[in-house]
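Step one of this worksheet: look at the structure below.
Only one protein chain is missing; all other protein chains are in place.
Labels run A and B following the written order; every chain starts at residue 1.
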Amino acid sequence: MLNIENIGKNFGGVKAVDDLTFRVDKGEIVGLIGPNGSGKSTTINLICGVFPVDLGSISVDDRNISKLPTHERVASGISRTFQNIRLFKELSVWQNVWVALQKDSYQSLGWMQEWFGNSKIQKERIKEILVFSGLGDRFDDLAGNLSFGEQRRLELARAIASKPKLVLLDEPAAGMNSDEVADLRQRILDLRELGLTVLLVEHVMELVMNVVDRIVVLNFGKKIAEGNPQDIQKNIEVQKAYLGGA
Amino acid sequence: MGIGFIDILQSLIDGILFGSIYALIGLGFTLIFGAMEKLNMAYAASSIGGAYVGLGIATLFSLPLVLIFFIGPIAAGLLSILVYLVSFRLIPASNHLGSLMASIGALFFIDEVIIHETQGSPLTFPELGIFSEAYFMLGDLGFRGDLIFIMIFGLVSMGVIIYLLYYTRLGLATRAVSQQNIAARLCGIPIHATNISTFVLAGILGGFAGCLAAASVGVISPLLTIPITIKGLVAAVIGGLGSIRGAIIAGLLIGGVENFFLLVRGVNERDIYVFLLLFVFLVLRPNGLFGNEISRD
Partner (left out) sequence: MEFYLGILQTIGFHTLLGLSAYLLLLTGQLSMAQVGFFAIGAYASGILTVIYGLHIFLALGVGAVTASFFAFLVGFPALRIKGLMLVIATIAFSEIVRLYFFNLRWRIEKGGVEVGPDGAQGFREIRYFAANGWEPYQIVSFIWIVVILVIAALWWLDRVKVGSVLRAVGEDELAAQSSGVNLTIVKVSAMTGGGFIAGIAGGLYAHSTTYVDHNSFTILLATFAVAYPILGGLKNVFGTLFAVVFIQGILIEGLRFLGDYRNLLFGLLIIIVMNFYPKGLINIPIFNFSRRTKKGDT
């Protein structure tokens, strides 16, 4: 599914990501963890094409996407949420989803209709996504007026509107209480039910340990461990990294 | 036409000397951008406004004309504070375009006040006394005394600015605010006071530039505002927004280019080439001569 090979990224001489290799298989939920500044967010941004990789390659379903601009990576099946919520606050909830709705999610429509039509099919699809995300009753509200938890859910809704194969979640549990984390956990499992693959960057261990199949641990831009949650919890290297000893 | 090498060299020299005015104005834009990451579009207007106030007060009280060069910059500094208060003080730091628009409003406001007070006609501005008569020859090349005066004056003020920014506490605070706004606040640096001092500093600089520009032309008119604004902005951008040496070098460059095209293409077409120069830079070097990546977000 997602295949990351030997990627590297320098920011002014600092190696933010250094020779990183890992893969995410279809239908998996993989956690990407590490202390602050270990290169997790940079990795997400490299996968999405916010900036180009200096070295190595990123491919999705054996297609190398490392040279593609961000919007074409979306078209090839990657979508994301942001660590600090980035909704279109002045647009309504359904318009936020509308922007991300890709053509292949309602293929019967032509190019003109996609951009200039206001058709029923699009609305139904948007409604479906919003209901799935638990926002069915906020259809017409301004995104900026939603509560924090609802904004997170809308970001998730927008991320699945582009019909992705792989969803990257960048610290979705940040700032949530434990009830909200439990709800989020269920929503991530729901994504798998839809047949999606998930890469989860997260600090909240309560979530990571209870939802992922596999964990990749970063420190100083390098992968220091990889394995299932139980193994990772026991791993000495990882414990050292989190205690600042590495 | 028969434009010889000497003619070209002569026009470049005159242009570069006069370019110190663009360098001063560009420096003002860049100082304020460096401090706040905002453009003060009213900057050239308050500079010309200061020169007007200087001229007005000196004429009203029959003061020696040399005092214009003291009153003008002080008035420009005060106008600059006013611009800060109405266009920057209340508008949140994140709203760059709000401040931009408000300062454009201030530009037209100052300009219209001048037009109203002078009935729209240009006023005679005293020339630089003995300097305007002086003329030095060096081989076939001539150096106009007033332009040399402008150049020297410009260089001295730039020196003072650089000294203030790099060797005083005020400068340290200004640079701290521009580089790490929040951290600076946590260190107890008063943001607004620092910003105001930057505006005053830039304003005084602009006031000198305004007086010098008017003195070298011999008249002062509100019609000077827009061209000086645009050329100052072009200097700041070509130099790299926020870069002090960039603004100075680019200002001199613009002066030279302007005068060169005045010679070869005439007064009506001259400015086209100056503005095209900006596009050349935007395409080839969008961050300017010495700019960093800030301006590209």
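Note that a residue touches a chain if its C-beta (ideal position, glycine included) is under 8 Å from a C-beta of that chain, and two chains touch if they have at least 3 such contacts.
All of these numbers come straight from a predicted model, not from anything done at the bench.
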**Asked** Any idea which of B:86, B:134, B:176 or B:289 touches the chain not displayed?
**Response** B:86
**Request:** Out of A:87, A:225 or A:238, point to the residue that touches the absent chain in the complete complex.
**Result:** A:87
**Complete:** Sole touch to the unshown chain from B:101, B:162, B:217 or B:289: residue B:101
**Hidden-chain contact residue, picked from the options B:113, B:200 or B:264** = B:113
**Request:** Identify the residues of chain A touching the omitted chain, counting contacts across the whole complex.
**Result:** 48, 50, 69-71, 74-75, 79-80, 82, 86-92, 94-96, 98-102, 114-118, 122-123, 139-140, 142, 158, 161-162
**Prompt:** Can you name the residues of chain B that touch the chain not displayed here?
**Reply:** 33, 38-39, 86-87, 90-91, 95-102, 104-113, 115-116, 226, 230, 233-234, 237, 241, 268-269, 271-272, 275-276, 278-279, 282-283, 286, 295-297
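Just so we're on the same page, only the chains that are shown with their structure count from here on.
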**Asked** Just curious, how far off is chain B from chain A if you go by their C-alpha centres, in Å?
**Response** 48
